[in-house]
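What follows is a structure written as structure tokens; I'll ask about it next.
With one protein chain held back, the other chains of the complex are shown just where they sit.
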Amino acid sequence: MIDRDDVLHVARLARLRLSDAEADRMTGELAKILEHVERIGELDLDGVPPTAHVVAVEHELRPDVPGPCLSREAALAQAPATQDGGFLVPSPQAG
Amino acid sequence: MSDVRYEPVIGLEIHVQLSTRTKMFCACPLSFGEPPNTRTCPVCLGLPGTLPVANAEAIHHGLMIGLALGSQLAARSIFHRKNYFYPDLPKGYQISQYDEPLCSGGRLGEVRIHRVHLEEDAAKLTHVGASGRIHGSDASIVDFNRGGTPLAEIVTEPDLRSPEQASEWLRLLRTTLRRLGVSDVNMEEGSLRCDANISIRPTGSDELGTKTELKNMNSFRFIERGIRAEIARQEQLLRAGEPVVQETLHFDPRTEAITSLRSKEEAHDYRYFPEPDLPPVTITEAMLERARAGLPELPLEREQRLASELGLNAESARLLSWRSELGDYFEAALAAGGGVESQPLANWLGELTTRAGGEDPAATGVEPAQLAALAALVSSGAVTQGAARQVLDRMVAAGGGDPAAIVEAEGLGAVGGADELAPIVRAALEANPDVAEKLRDGDMKPIGVIIGHVMRETRGRADGKEVTAIVRAELGLGG
Partner (left out) sequence: MTAILDLTAAQAAAAIERGDLDPGELFGIYRERAAADELGAWTWVADAAPVAFDVGAPLRGVPLAVKDLFCTEGVPSQAGSRILEGYRPPYTATCVERLQTAGATLLGKTNQDEFAMGSSNENSGFGPVLNPWDRSRVPGGSSGGSAAAVAAGSAPWALGTDTGGSIRQPAALCGIVGLKPTYGTVSRFGMIAFACSLDQAGPLTRDVTDAALLYRHMAGADARDATAVGHPDEIGLPSAERLDGVRLGVPVELAGGEGIEPGVLAAFERSLALARELGATVEEVSLPTADRALSAYYVIAPAECSSNLARFDGVRYGLRVEADDLLTMYTETRHDGFGDEVKRRILIGTYALSSGYYDAYYGRAQRVRTLIARELAAVFERVDAIVTPTSPGVAFELGSKSADPLAMYLNDFFTVPMSLAGVPAISIPCGLADGLPVGLQVAGAAFSENRLLDIAYALEQGLGFDGSPARGGATP
């Protein structure tokens, strides 16, 4: 059964802040959903392989031929912050 | 306990940027120092809605690496997503391989290969702000030019036992990859990057100690020094009765300091799962055939051939094979003809390499045929070893040249025969009566003085053995 600490742990993994109220509410909702989901635990799945790709297709590999790039202006056009032709972010190690 | 001796156990993880024309999962050309963010497209920027499609040539390069390392090649290869957040990772996951890598097992020389898999490179993060270093700076700038470059990650078994062995073996791997033509393998430019997994254990023990991971060392020198420093750190901990903690470390080559890279908060859980956007890659017989056909002679094969077929001594065979530029130069010189023998030629190549500061001898401008001609002059007795070194000096200084012409112009031809040498020997004995006296009494120790005198007179063009024989004849001593 998922508890509040589990919810906060996965929220951290998912880089999602939850307020206290959200964490409380989500814990209840997730527990209910997972209870329903856990019905798959009742099935006998011995020897059943997993399906990752439902339509059996061969991967059509891409020939190694260069295509056009975006202009730097286009690449940076939607960025929240830029500097020196790059995307500006808070330093990963600060704080 | 303090007298316990420890043995290091080292495994390497090598990231090799493949020299394809385009990135791993999109058609952007690879970047070679272009201005930031000019080699990107919606796919490698991770824009919403974009999808990866694997580069056929990267798979081909991966297969060639697998063949060269004697790996088991997968019949079908699957990509996974490795999920974590970092600004240099545009999608929030890296497309990599997990439980079904392209190549499994194998061996290169004395080191077993664990696996080889393909993945995409991260972007470049430049730290800016107060100190310009990671810690304490305010901000970073992301350049996605490098993001998505195809990488092969080669993971060894923990078969290495010393820092020197690790860097030596890495040189062999580098040469192998260079021969395959799958990568520029340039550590300084980051196309070859190496992490080391290091643990130590009491010598003779079969158990493995707790390992640490030393990240991203970007030169052979740093690898040796980094591993050495980490081994010392672990020994110190164990001798003090403290445990080694499994963690990721950074080696600073300037200060020799080793620091932990990950913050404590960061418990990694990569949540690997099969990449739904990429169906499995089936490795067809045609793909294997093409990879096999593309395989050149590999360094270890060359070493074998140079030793057994050309009779080079072990040291020369290894040197010329593990450094392909030397081997290629050597074989070109040999092919130039002139009946030169292999081992002396290899020795002369060593002389030339020394004069090239240990770098590529071709950079001196001396052509392989010219070096072969010089070696032939020595072998035939037309030039002495000493004079030939002077000829080589002149060839290097001039950026190449015909050794015979230099010998001619500089008068460096060998001086030989009693007719020519006897008068010079006599003059030497007369100039050194004390020495002549001792020699006459059968004390041969000071003969070097006479030989030195003759060499000075002939500018090194005389043969030492012949001079000795003439000295004995002149003094009436038995041969």
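Going in written order, the chains are labelled A and B, and every chain counts its residues from 1.
We adopt the following convention: a residue touches a chain if its C-beta (ideal position, glycine included) is under 8 Å from a C-beta of that chain, and two chains touch if they have at least 3 such contacts.
Fair warning: this is a prediction, and the values are worked out from it, not measured in the lab.
**Student:** Given that one chain is not shown, which residue among B:P29, B:G46, B:G190 or B:P296 touches it?
**Tutor:** Only one listed residue reaches the unshown chain, and that is B:G46.
**Student:** By the contact criterion defined above, which parts of chain A meet the unshown chain? Give residue numbers in ascending order.
**Tutor:** 2, 6-7, 9-11, 13-19, 22, 26, 29-30, 32-34, 36-41, 43, 45, 48-55, 57, 59-60, 62, 70, 74, 77-81, 87, 89-92, 94-95
**Student:** Over the whole complex, note the residues of chain B touching the chain we left out.
**Tutor:** 42, 45-54, 81, 83, 85, 87, 90-93, 138, 142, 269, 271-273, 276-279
By our rule, only the chains that are shown with their structure count from here on.
**Student:** Can you list the residues on chain B that touch chain A in the complex?
**Tutor:** Going by the criterion above, the answer is residues 20-22, 26-29, 35-42, 45, 53-59, 78, 85-87, 125-129, 134-144, 263, 269, 271, 274, 276, 278-282.
**Student:** In the complex, go through chain A and note every residue touching chain B.
**Tutor:** By the definition above, chain A touches chain B via 13, 15, 52-53, 57-72, 75-76, 83-94.
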